[in-house]
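Just one protein chain is left out here, and the rest sit where they should.
Order of writing sets the labels: A, B and C. Residues in every chain begin at 1.
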Amino acid sequence: MTQKIAILGASGYTGAELIRLIATHGELDIAALGAFSKAGQSLAQVFPHLRHLDLPDMVGFDEIDFSEIDLCFCALPHKTSQEVISGLPRDLKIVDLSADFRLRDPAAYEKWYGNPHAAVEMQKEAVYGLTEFYREEIAGARLVAGTGCNAATGQYILRPLISAGVIGLDDIILDLKCGVSGAGRSLKENLLHAELSEGYNAYAVGGTHRHLGEFDQEFSLLAGREVKIQFTPHLIPANRGILATGYVSGEADAVHAALSTVYVDEPFVEVLPFGETPSTHHVRGSNFCHIGVTGDRIAGRTIVVAALDNLTKGSSGQALQNANLMLGLKETQGLMLAPCFP
Amino acid sequence: MTQKIAILGASGYTGAELIRLIATHGELDIAALGAFSKAGQSLAQVFPHLRHLDLPDMVGFDEIDFSEIDLCFCALPHKTSQEVISGLPRDLKIVDLSADFRLRDPAAYEKWYGNPHAAVEMQKEAVYGLTEFYREEIAGARLVAGTGCNAATGQYILRPLISAGVIGLDDIILDLKCGVSGAGRSLKENLLHAELSEGYNAYAVGGTHRHLGEFDQEFSLLAGREVKIQFTPHLIPANRGILATGYVSGEADAVHAALSTVYVDEPFVEVLPFGETPSTHHVRGSNFCHIGVTGDRIAGRTIVVAALDNLTKGSSGQALQNANLMLGLKETQGLMLAPCFP
Amino acid sequence: MTQKIAILGASGYTGAELIRLIATHGELDIAALGAFSKAGQSLAQVFPHLRHLDLPDMVGFDEIDFSEIDLCFCALPHKTSQEVISGLPRDLKIVDLSADFRLRDPAAYEKWYGNPHAAVEMQKEAVYGLTEFYREEIAGARLVAGTGCNAATGQYILRPLISAGVIGLDDIILDLKCGVSGAGRSLKENLLHAELSEGYNAYAVGGTHRHLGEFDQEFSLLAGREVKIQFTPHLIPANRGILATGYVSGEADAVHAALSTVYVDEPFVEVLPFGETPSTHHVRGSNFCHIGVTGDRIAGRTIVVAALDNLTKGSSGQALQNANLMLGLKETQGLMLAPCFP
Partner (left out) sequence: MTQKIAILGASGYTGAELIRLIATHGELDIAALGAFSKAGQSLAQVFPHLRHLDLPDMVGFDEIDFSEIDLCFCALPHKTSQEVISGLPRDLKIVDLSADFRLRDPAAYEKWYGNPHAAVEMQKEAVYGLTEFYREEIAGARLVAGTGCNAATGQYILRPLISAGVIGLDDIILDLKCGVSGAGRSLKENLLHAELSEGYNAYAVGGTHRHLGEFDQEFSLLAGREVKIQFTPHLIPANRGILATGYVSGEADAVHAALSTVYVDEPFVEVLPFGETPSTHHVRGSNFCHIGVTGDRIAGRTIVVAALDNLTKGSSGQALQNANLMLGLKETQGLMLAPCFP
């Protein structure tokens, strides 16, 4: 018997990706697609690539009968999300893909996002959605906060190393390269094909990217002391993909061992043989994360590179993985699609 | 119970696409992967995006025990294919993705491919693999010849129109735009990123592209007279996708009606509402073909545009669809993946 | 001694391209850069790639002293352009890059652009800016209307053939592929990298593209009778470039001869040896147009392919070429940059 789900914010890229994944899931039934400005439009109008699916039209949120819904995905912009979720039934299972419930501390939220949080109580209730590290809490949660896509990638590299104590905590650098879909379906000049294609640049340089809020929260919690990393994202002319290059002090073999141990039984995170390097090409369109470890020519320095698809493992795939846990389904259900290469 | 398949030529793009599709099929088991120069390598070496799959290493063809195989896909270069297939057991079910068995007439084969055919008897036995039009023959066939990817796209536009007699036969023009993966994983200067990215060009101009052999064969057979079309392919800086723009004389509503009638129950070919235009974006990575019809401002002239993914519906997806028929499986099994957009 | 020029609409792509070309011209001095919403910004803010140039900031149009200006480029949106130009001094030399003065007939303008023309008198005065065919009129003109970029490409193919009487006039088809910069620096969803990259589609199918107004006007004038062609543009994932594939009835050698004769002394239009095919790669960033002619396998059918850069030969390069003529300078001044490949 299928369970019924709703997607709020179905007209954005993470919404489309949720639908793409659920289309072959088999045990989930999309009962409602909610949108703002595109309410009233059919799925074929909003996303012609999904026109083969027999799904309801986009509707305003107030037209959705949430009492029939087993789980609701919220793929809304941050700030909007907390307002909308505040108005949903208190017993509705929710996977939020926005930034609104990632930070547990209201002050941290306000610092990084510039406005006071409108649903502080729910902020406390929310479980951080990095599946591999919060699996049990997620399974029992009502509200799960999907992680930032960059934040997920960095944590896949660094969490096991911090936990295992195999790296220094005061000189961690994460140089990250991400494709353009991470910025969403937003009409900004720098996201135009003519502005982006064939060139690349750093942005949010110097420690101003909001995903640092997640790194600070999670790494400090893990280490039992404050950990602040350096983090520079770069915008790359590709639609999907995050490649994070981590520079750490620590022995490469210990780093590789720590990662291998943690991920050995994980269905989606794969540590490559020592010395191999991942590519975003090889995870595109899939829920997989590949991690490679190499020792530097400078003794005691190690480079760890991770690749995942920001829309899948970094966002909608993670959301579905968490929803599977929350609904008592097989965690990998609907998520074993092979990457689409070339 | 799963059926066992082998893939010969597994190290090329159509081989990879077959594996990607079969990975979520559920009723097929890949028992052998055959390759030439990459024999001995693991799948992870040849295609790192498929490293999560538990599949055998690439082997030489003589290491494969075909008696255990229920169906063999041959994803080899043309000419090689006929030689290899000649040596396979005569009762082995085969879906050939090369050009070798598409043309029934040995003289036509020699004209378009420049060498005499080495397996003329098998050439006669082979069924042309355009599923929607040869479904019954395919279901009963031993050897099915996958169509050219461009040839498939053009036929999806033109076959119903020729059959219905709604267009003129002497002034058909097909202007086709295709992505680069159609050229295969071959080391040619014009396929390098630096040579191809950010520019585009026509090639095989003037009626010299080999897929014209298929058009001539099929359209003349359908029309009961010789039909020769004009056909110009263009190489576009994208990895996947074929967009064919057909210019015909005929009334647009009759054209739309003819196409709609033929494809109304087809699971993979969708005729868009009159006046809408398809895009390769919306079929990428999927087995769908979208067709749009528009009347021109010049009375009696109609434009028909079709979009599909050359690696899927144009090649490996078609091959799997045919294999499903040959093995008595559900035709759509493993093929309902939604397109990957953005 | 340099002559002073102003550019109105300097913050768009054609404005940027004008500046890029004029930067190495040597005899033109950019005295004013006019913009609307970006007035007050420096050139480095609006176009960081031009930051090395010592040029004035963007200003509102009313801040420009046109009495000091020898020639003004208007790179504004259509409709805005006619309003702005109406208010400029009547003796100011102007090269307009918009669509506003391309059509001589007010009724034709209203038909294609949907609004009555606001400067009908000036419409009559304007000279059509296809340099190779209006060279003398342009040299003596006060107001020159730059052609549509698609319209230019199509005319480079067809004008010599219509004039020479070597092709039929009732079955001309122009299938055109253009890069995204032709759509300008406009915030539209379909121009986002994530929507455009890796896919392509036809648009304005069926004879609705506005550049048909130019084709109709010019071809009918040339032929002395009404000529209506079929024209389908396609949007290609590349920033620059137009490739037009023309299908005509006529003998290929006569077609090649007609083109070769007309362009033999032209500095920017090159007819390739018979049977060769041009590529947008080979004209990118330059003012060159390459034309190739091939006979079809069907007797009496010929394919002509032309390639140019929409921002250069299709727009700003053409504008500068015309300005050179209007100012009594060498026509090729500032325009001999070699294409940028790869």
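Assume contacts are C-beta pairs under 8 Å (C-beta built on N, C-alpha and C of every residue); 3 or more make two chains touch, one makes a residue touch a chain.
From a predicted model like this one, the values you see are computed outputs, not experimental measurements.
The omitted chain makes contact with just one of the residues B:Ala107, B:Val120 or B:Ala194: B:Ala194. Per the touch definition above, the residue from C:Tyr13, C:Trp112 or C:Tyr247 contacting the chain not shown is C:Tyr13. If you put the hidden chain back, the residue from A:Lys4, A:Arg104 or A:Lys228 that touches it is A:Lys228. Screening C:Asp105, C:Glu251, C:Glu270 or C:Glu331 for touch with the missing chain picks out C:Glu270. Residues of chain B that touch the chain left out of view are 13, 180-181, 185, 187-189, 191-198, 237-239.
Not every partner is drawn; the one left out touches chain C at residues 13, 16, 19-20, 23-24, 47-53, 181, 197-198, 239-240, 270, 278-279, 281-286, 288, 290, 311, 336-342.
Residues of chain A in touch with the missing chain: 171, 173, 175, 177, 179, 194-195, 197-203, 205-208, 212, 228, 230, 232, 234, 236-241, 243, 245, 247, 275, 277-282, 284, 292, 294-298, 301, 303, 305, 307, 341-342.
Keep this in mind: only the chains that are shown with their structure count from here on.
The count of contacting C-beta pairs peaks for the chain pair B-C.
Counting the residue numbers used at the interface between chain B and chain C, over half appear in both copies, so the two copies meet with largely the same residues. Overall, the chain located most centrally, as judged by its C-alpha mean against the mean of all protein C-alpha atoms, is B. For the pair chain A and chain B, the distance between mean C-alpha positions equals 36 Å. Between chain A and chain C the centroid-to-centroid distance comes to 45 Å (mean Cα coordinates, whole Å). Chain C has residues 194-198, 237-239 in contact with two or more other chains.
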